[in-house]
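Sharing a structure here in structure tokens format.
All protein chains of the complex are present and in place, except for one that has been dropped.
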Amino acid sequence: MDTKLKNYIVKENGDIILNMGPQHPSTHGVLRLEVVLKGETVKQVVPHIGYIHRGIEKMCEYDTYKQIIHLTDRMDYLSAHMNNEAVCLLVENALGIEVPERVKYIRVVLDELTRIASHQLWWSAYGMDLGALTAFFYGMRDRERILDIFEESFGSRLLHSFNTPGGLMHDVHPNFQKHTMEFVKYFRKKLPEYHQLLTDNVIFRNRTQGIGVMSKETAIAYGVTGPSGRGSGYSCDVRKIAPYGVYDQLEFEEIIYDEGDSFARYMVRMKEIEQSLNIIEQAVDKITDGPYTAKVKPIIKLPEGEYYQRVETARGELGVYVVSDGKKFPYRMHFRSPNFNNLFVLNTIAKGHLIADLVAISGSLDLVIPDIDR
Amino acid sequence: MSGVIKYFADILHGIKTLWGGMRITGKYFLSPKEIVTQQYPEIRHKQKIVYDRFKGEVIMPHDENNQHNCTGCGVCEMYCPNGSIEIITKKIPGENGKMIKVIDKHIYHLSMCTFCGLCIKVCPTQALAWGQNFEHAVYDRSKLTKVLNKPGSSYKGLNKKKEAKS
Partner (left out) sequence: MHDRIYDFSQLTHHIDQALRSVMSPTWTVITELVIIGLIFLGFYALLGLFLVYAERKVCALMQNRIGPNRVGKWGTLQTVADLIKLLTKELVYIKRSDKFLYNLAPFIVIVASFLAIAAVPFAKGLQAVDLDIGIFYIIAVTSLGVIGILLGGWASNSKYSLIGAMRSGAQVVSYELSVGLSLLSIVIFTGSTRLSTIIASQADGWWIFKGHIPAVIAFLIYLVAATAEINRGPFDLPEAESELTAGFHTEYSGIKFAMFFLAEYMNMFLVAAIATTLFLGGWMPFHIGHWDAFNRIMDYIPSIIWFFGKVFFIIYVIMWFKWTFPRLRIDQLLKLEWKYLLPLNLINTIIIAFIVMMGWYF
């Protein structure tokens, strides 16, 4: 092997620069991490984003508020329903539209079902990141039940553009409540298996405990929200601190762990699933009869001004910022997407860990790449 | 001494948790009834695999007289965020010699559709609906451009008007 070749792999000072991605099994999408390694130890992580940039914010400027909804689906596709809701809430609040009770409760149930589905998918993928391949299938198997509920009511399983300013596109299926309760019962039975398979496992604990510790200050400094922020003791659940919909009328806990390591982030999500099940149980019974949408003008025009609305998606705080000039299209639309902030903390918390830990850490941040690039 | 005890306790605890995981996979190994996968191409013929509301594609239902509900108003075209619908209208002589506007071709680009459902919701005459077909794979992209109104079809309302008059 000639010397030229050697330099190609290993740099003069012994560093190895490894490009993880854009096609890599554990970046969960087209994210490129430029990792500087010393042996197997990570010296620096530089995320390169933009591989799946579609210009959603720009596209929004040429769409009416009703049309924007379907674009928000495509950002964080695992929290599609919450993204829709953010835009809908913004329009409703701006115009003072009173949404029927029925819609509010249905939205909450869907929010939480989406959250569970998202966490299930994350659990599966996290297991796979750490090499527990079977966990992947158990998570997917149970998620399928939620997707079936979605499909029955909205016709699509993942991106269901089901919200519309003022209410819902159409009414839910008559079996919706029944099937949701059946799922809650089923999943309460299956959840202990998740813990037995992964949470309690000694290998899993060693792989996650004490790995990628993020202090509360770091979390706040980087704006890390959602389960990743709450794993660091940062109380940032929008459902609690700025309730929207009917969250203020439902009983649930905000899960906060103080350790700030990967395992804390993991536990926040697992406990959140339980809380979501509780919320669903409370909300499903309260779905009253009534119209599925309020009366809304066919062409929505927001009065001139700036508007902001935030919701809690499965990954953190999603903010929608709109500047309107009174026309039917927004003048400027901006999304404060949770994953963008969650990604860039990676360098700070992964430094000094091994390359295997890098996978465990980036997995525990639960990144969805299209949401970062938009 | 306590270090030694902890050492062995650690080992025992580790073995216990590992065995807990193995029990789960072992249980599923021995219960083939829990298998959830479906045999896809075959299962189509045995049972319905999508729900009634499934959004497979946008279709335009026709009745037995080859008539549909579309007036050619163009609202769906206007609402579609992706420009997947093109309405081409034509003028035909109506009852009293006046030219009336009817739909000539309702062109639907399946490849550009994001299944947002707006066109179906806004159509004033409910001319559009969701079809449940989901096997859209084709060899040529141009095959995904469809004309929704069938050849020779006409607007239902026209007859009604005629009947009402006669």
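Note that the chains are named A and B in the order they appear, and that numbering of residues resets to 1 at the start of each chain.
Keep in mind that, in the parts below, a residue touches a chain if its C-beta (ideal position, glycine included) is under 8 Å from a C-beta of that chain, and two chains touch if they have at least 3 such contacts.
In this text, all values refer to a predicted model and were calculated from it rather than measured experimentally.
Tell me which of A:95, A:147, A:203 or A:300 is the one touching the absent chain.
Only one of A:95, A:147, A:203 or A:300 touches the chain omitted from view, namely A:203.
Need a quick check: the contact residues on chain B for the chain that isn't drawn.
Residues in contact with the chain left out: 11, 18, 21-22, 24-26, 28-29, 32, 34-37, 39.
For chain A, enumerate the residues touching the unshown chain of the complex.
The missing chain touches chain A at positions 1, 5, 8-9, 16, 18, 24-26, 40, 127-134, 136-138, 141, 197-198, 201, 203-204, 206-207, 354-359.
The criterion applied here is as follows: only the chains that are shown with their structure count from here on.
Taking the complex as given, what residues does chain A use to touch chain B?
Spelled out, the residues of chain A in touch with chain B are 63, 66-67, 69-71, 73-74, 134, 141, 144, 148, 151-156, 159, 161, 164, 169-170, 173, 193, 196-198, 200-203, 298.
In the complex of these two chains, what residues of chain B are touching chain A?
13-14, 17-18, 20-21, 23-25, 36, 50-51, 53-55, 79, 81, 114-118, 121-122, 130
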